[in-house]
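What follows is a set of notes on a single structure, which appears directly below.
The complex is shown incomplete by one protein chain, all other protein chains being positioned as in the whole.
So, chain A:
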Amino acid sequence: MAKRIDVSGLNVYYGAFRAVEDVSMTIEPRSVTAFIGPSGCGKSTYLRALNRMHEVIPGTRVEGKVLLDDQDIYAANVDPVAVRGQIGMVFQRPNPFPTMSIYDNVIAGVRLNGRRMPKAELDALVERALRGANLWNEVKDRLNRPGAGLSGGQQQRLCIARAIAVRPDVLLMDEPCSALDPISTLAIEDLIAELKTEYTIVIVTHNMQQAARVSETTAFFNLSAPGKGGMLVEMGDTNKIFTNPDKKDTENYITGRFG
């Protein structure tokens, strides 16, 4: 299932402002790639450009190529809706649908798309997705309770279950643990380690220990100049980035001597 992402010369604009400048990278399948960097350096914008979610904000524009295996997701005639079905996303703040139960939240990708499925298949899908998100044992007795009634960490795992229930090839995570306590964070990190056997995972994080713990590859983003957009400074094996980076900026950032 997992697919490779090949990005070449990607620029993302908000109106006239170039928020992401000329980024090229390869994201390997069945691995975790972490994006780190200071706030406002375009990590999230870039991440959202990978499944065309940034288009939701009016006035945005993209130049460059993003290949999912061999298909350019920005080619003409490509439906962004189909792209998002292949590349799922988990957001910073847990956002279960407030009108739906836990069960309905998990199958939201099926229901909202108007697909019909026998009840038994739906039940199996819910159990598999919730088990995949390490949430099954906690909620199996209250699947019909509202999803918004769960704790923050459980809600985030519910959102992950919802995202993997549509069986995407790639899972993008935009600071998935920044609103959670350390125990929930640990639960999500364990989950990421399990999910990478099946999915290509890209995670944006401000927590460098987290990047070091969960990822194989790390990309460091930084502002290209004060007041300008962000760019990719360095990308490589996580161990190397955190112990012996090539660039001075990277070293300054990960050792906390940024300035």
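Definition applied: a residue touches a chain if its C-beta (ideal position, glycine included) is under 8 Å from a C-beta of that chain, and two chains touch if they have at least 3 such contacts; residues count from 1.
Throughout what follows, contacts and distances are computed from a predicted model.
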Record-based protein name (UniProt) of the chain missing from this complex, from "Protocatechuate 3,4-dioxygenase alpha subunit", "Fe-S cluster assembly protein SufB", "Cytochrome d ubiquinol oxidase subunit II" or "Phosphate transport system permease protein PstA": "Phosphate transport system permease protein PstA"
Residue among A:K3, A:K43 or A:R84 that touches the chain left out of view: A:R84
Touching residues (missing chain, whole complex) on chain A: 51, 53, 56, 58, 81-86, 88-91, 93, 95-99, 101, 108-109, 111-114, 145-146, 148-149, 159, 162-163, 166
